[in-house]
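Only a single protein chain was left out; the remaining protein chains are all shown in position.
Which chain is which? They are A, B and C, in the order written, and residues in each are numbered from 1.
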């Protein structure tokens, strides 16, 4: 960390600061230039609050050289993390496709879709039991019963299940869930992240709508600081001024995360775009950009279903997509889906 | 709610949809134009999911005419809500100023600042006990002990206290807190909002960094749907591309909220800008724009304090500010601070 | 176009409006619902200003059903536009790769790079002669002399040249340029667009940093309204809160543009990310998302070159990239580069 001090900084102030920094366990390196003085900090600067330092009257600006995350940092863990989910590997050269409906609605529905997506190439099953909804009057999910039905679908198909948690209080219900998802709106629900850090189970952490990549990594760090190193990151679109798509899918987050961190990263093209017709091109693009997997909404279409999410694709479209993905994966040095 | 149907819509599909809408308790009104067919929905459309309808293959687009919030809606509650906090009124023609340090650090610190801000014109005391921090390695607040010290400061000064909650599990500790704050990062922590809806105590709900005004009102609706109608909204800056200030303070949110809702709205210029020098002009601007109050960080400055938030102003600067505010308030038909 | 009228709308006002709309050559269709009145407009609504209508006191809201662009609209021109540039086809199943340095610096430099990128698979040459720079003190390009050197490089390699124009006054200098580029900052320089509409030459129109896809298409419409139908659109990143990459590359713009318009669309991963290491993954992703081409910065690297753009890749990296692109193109039904 580098502090640029103002020309007006007084010696006593600077000495005072240096003493305090030494007390925090840091070494310092003072360099007096003609026009400015630079104070370099050496050691574990993750304990130092950048904002506090930049608030000092005599500090012109503060620049962090080392990233503030440690466990998630590729510098300290050069190899890709590969996460094992009931025998399926995710990360490194392994690519997984998670598919399923927006919400669990009934046993028949979830079991039918589970079978269809498995046949079409999915390697894991998604489905919402607890649903974060903008409106308190909208359907909030089947909750505990939804979790039970997901486990039924797992029993029938063997697909590991991925589903969202909305409160640490619900944790006991998630004992048999294979991957616990933290939604975009809870990415900085730090009390929840701390609780998940005590588990030894994969966590799928979605990027918040207005969160930077560094903040996403810091939230992963909250989980990892508790000892749970199985964090899967997920890019699902950020909020911008463009209104045609629901959010703007930031695919450059993939190579950026790969550079900064060893954690696997997957992409959710369904929620990012909010438009079924955009799922295929964005899924292919995500694979070409180096993602480690995808999470895709696929709907059931029995004759009498009246309403389905505008972002869900049919099992048929999904089957074509997995085939195309398998043609792109070798170009970016990945194995076939699920291998 | 208006649905524009595609020219290609088949009669059977449309009839099917109309039947389903009637089942949801809605009336419909079909209008066949030369180039498009329009289906108007009449009734309580807050139960209908806009996304589900727009996902139907034969629906061109969906337009909501009525806002999806009810309890927070000025149309159904034309008069300004005035909230009574230990005798201090907020909303309508009443303007309150909440002040205090970023974090509670010690009994001496919080009691000293409490007295100073009271003398300088503050009518309520703020101070963080539970601190949401981006980094798991940063100071997380004094937590339960911090709450106890805030109550000490209240005992000494009589100032009602405002402090942030981060998990519904901590609720028992907040029994004596006068106003419970929900931070920007938890604005869509719906499980927490539901719990707060069961209280009968004022909630200060901060706008999320990437949340629209409508989403803020929907989160207020979550609290109000539980029966707790004492919600104070707070604009504290949104995330944009501009990097000079920490966030971009959206003061137009004040007249917009005043138009859409009867709830009071206050402004946090300290967190919005992140720069102490910007607090005064933005506080004056907020008052001129019609805000019902302010929440401002004021720091203590004993001889040995080494680090203070870059966004905190001194008690002296705060005293000048409250004086200037009192000169602006009459222009916008508000009483003097605290009256 | 649909106008939702307020319940308070008076008959005289509405009649007045309908008369005026008929004068503009539009048909209207009035539908009185129980709670609101809807006025449908039929005909060429591109002549009507949406803002003006929504400003009427008795109008609740205005919704455009048809897009405001005509010549660029796929509805009126279902087939992909294929543009012929000195025999090279761009659009439809044809994919082109434009490469070259940020700026033209000398005859040796531009000719050397031209040869290297040609050998490495580029089908067109880019190079800046007129450079839009944020600072008036920064190098503004070689201007007229730069154009002359580009033509030299074309003579030697046969590669068609693409270069940016910054003022209509410079048009006479661009007579022999094959594709004239309009930079992001000039996307809404409407007087310039009108001038380019009088040419019969391909225009490469870059999306502005804060412009929506619809605004990009409206700017294309400015050129096409003048009779010049050879417009190539270019996605080059939009401005968001994320600071790790220079801009956020919005690859979902590709399928969105393909749906709305018949015009070809290419991607500039170099300027979008501003980081050489991100060019390869984003280029592959763009191809997988269905782009019709790429424009990539490739630098020369003679022993004594001191400074080069952080976003430029080497000719070797570029050669690997074109090879990988050719493996992805068949998956999305495109021919090999340049075919």
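One rule holds in what follows: a residue touches a chain if its C-beta (ideal position, glycine included) is under 8 Å from a C-beta of that chain, and two chains touch if they have at least 3 such contacts.
Since this is a predicted model, take the numbers as computed values, not measurements.
For the chain missing from the display, the contacting residue among A:71, A:219 or A:240 is A:240, taking the whole complex into account. Taking the whole complex into account, chain A touches the unshown chain at residues 2, 4, 27, 29, 31, 33-36, 38, 40, 42, 60-61, 63, 65, 239-241, 243. Seen across the whole complex, the unshown chain contacts chain B at 210, 212-214, 238, 240-245, 248-256, 259, 272-273, 277-278, 281-282, 284-290, 324, 327-328, 330-332.
Counting over the whole complex, chain C has residues 16-17, 20, 46-47, 49, 51-56, 68-69, 132-139, 166-169, 185-186, 188-192, 194, 208-210, 215, 218, 221-222, 225, 238-239, 274, 276, 306-312 touching the chain that is not drawn.
Methods note: only the chains that are shown with their structure count from here on.
Chain-level centrality, scored on Cα centres against the all-protein Cα centre, points to A.
Its C-alpha atoms fitted onto chain B, chain A is found rotated by 180°, rounded in steps of 5.
A separation of 32 Å divides the Cα centre of chain A from that of chain C.
Measuring from the averaged C-alpha position of chain A to that of chain B gives a distance of 27 Å.
Chain B and chain C, compared by their mean Cα positions, are separated by 40 Å.
Chain C has residues 240-241, 243 in contact with two or more other chains.
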